[in-house]
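Missing here: one protein chain of the complex. Every other protein chain is in place.
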Amino acid sequence: MSPIKASPDQVDQFLQEYVLWTIKNGRLHRQYVFKNFVQAFGFMTQVAFLAERADHHPEWLNAYNKVTIDLITHDVQGITERDFDLVRKIEALQYPIK
Amino acid sequence: MSPIKASPDQVDQFLQEYVLWTIKNGRLHRQYVFKNFVQAFGFMTQVAFLAERADHHPEWLNAYNKVTIDLITHDVQGITERDFDLVRKIEALQYPIK
Amino acid sequence: MSPIKASPDQVDQFLQEYVLWTIKNGRLHRQYVFKNFVQAFGFMTQVAFLAERADHHPEWLNAYNKVTIDLITHDVQGITERDFDLVRKIEALQYPIK
Partner (left out) sequence: MSPIKASPDQVDQFLQEYVLWTIKNGRLHRQYVFKNFVQAFGFMTQVAFLAERADHHPEWLNAYNKVTIDLITHDVQGITERDFDLVRKIEALQYPIK
């Protein structure tokens, strides 16, 4: 069973709660800035566990202390509850921020 | 002491040895494809150690089983021995490839 | 629903297939030796993903290039299919061995 694409209203409501996330190229998008590479990669490792456990993986890039995460549900070419849920879990991590 | 920018000839010679690497946007560039996310992130973890120990970090992105690495030496806005050396160390890892 | 404790015969049969594993202190036990710390921790990262996804975690220790894994199902204070299954997944990783 494929997840259902979120409506524009549902996306808006989500972004009001998670204000550091935006929509970029049709994806849920956020950049994180850490103190250094070790802190950035420590965060990535935790996100990687969440993603693997949810079987839902980000498109993400890292350059030294910066980590950029993009989320989309490829099955429906749009944003779904699976993306919202991964954001919630990522944001619930108590990672050290710069 | 800043590292010295490699000459076009030195870059060419390097690419002849590491044939899966190319120049893209002025950076040493390669994409790796793994069996799955776990293998991809296991590889990334090993590269992260090499990078941190060398104090020279990649710009890289991951999407499920794909890892793309870009290397440049920001101090000289070009490719240097530090980039060559990190490639050599990455390629010396015996990681499982798809 | 708790998993069922494996019978001595089932354990024996399993150990005949996975000959580098033994029983030690009532746990499925194996030591791995890698080339260096980076390879060892790269392996650990992959095992950590398998464990988290299975929601079944090892007791393990690391000293430089050595990783020792012990598995038991705490709910039944014995070895169960959950332990066998995690061993199968770990052994299916194509990690580089010394």
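By written order: A, B and C. Residues from 1 in each chain.
Going forward, a residue touches a chain if its C-beta (ideal position, glycine included) is under 8 Å from a C-beta of that chain, and two chains touch if they have at least 3 such contacts.
Just so we're clear, the structure is a prediction, and the values are computed from it rather than from any experiment.
J.: Could you run through the displayed chains and say which ones the absent chain touches?
T.: It touches the following shown chains in the full complex: A, B, C.
J.: Based on the whole complex, identify which of A:10, A:46 or A:68 touches the chain you can't see.
T.: Considering the complete complex, A:46 is the one touching the chain left out.
J.: List the chain C residues touching the unshown chain?
T.: Touching the chain left out of view, chain C contributes residues 37-38, 41, 44-45, 48, 51-52, 57-64.
J.: Which parts of chain A are in contact with the chain that was left out?
T.: On the chain A side, contact with the omitted chain comes from 38-39, 41-43, 45-46, 49-50, 93-96.
J.: Provide the residue numbers of chain B that touch the chain removed from this figure.
T.: Touch with the absent chain occurs at residues 45, 48-49, 52-53.
One rule holds for everything that comes next: only the chains that are shown with their structure count from here on.
J.: Which integer distance in Å separates the CA centroid of chain A from that of chain C?
T.: About 31 Å separates the centre of chain A from that of chain C.
J.: Using Cα averages as centroids, what's the distance between chain A and chain B in whole Å?
T.: 25
J.: Send over the residues of chain C in touch with two or more other chains.
T.: Each of 45, 49 in chain C touches at least two other chains.
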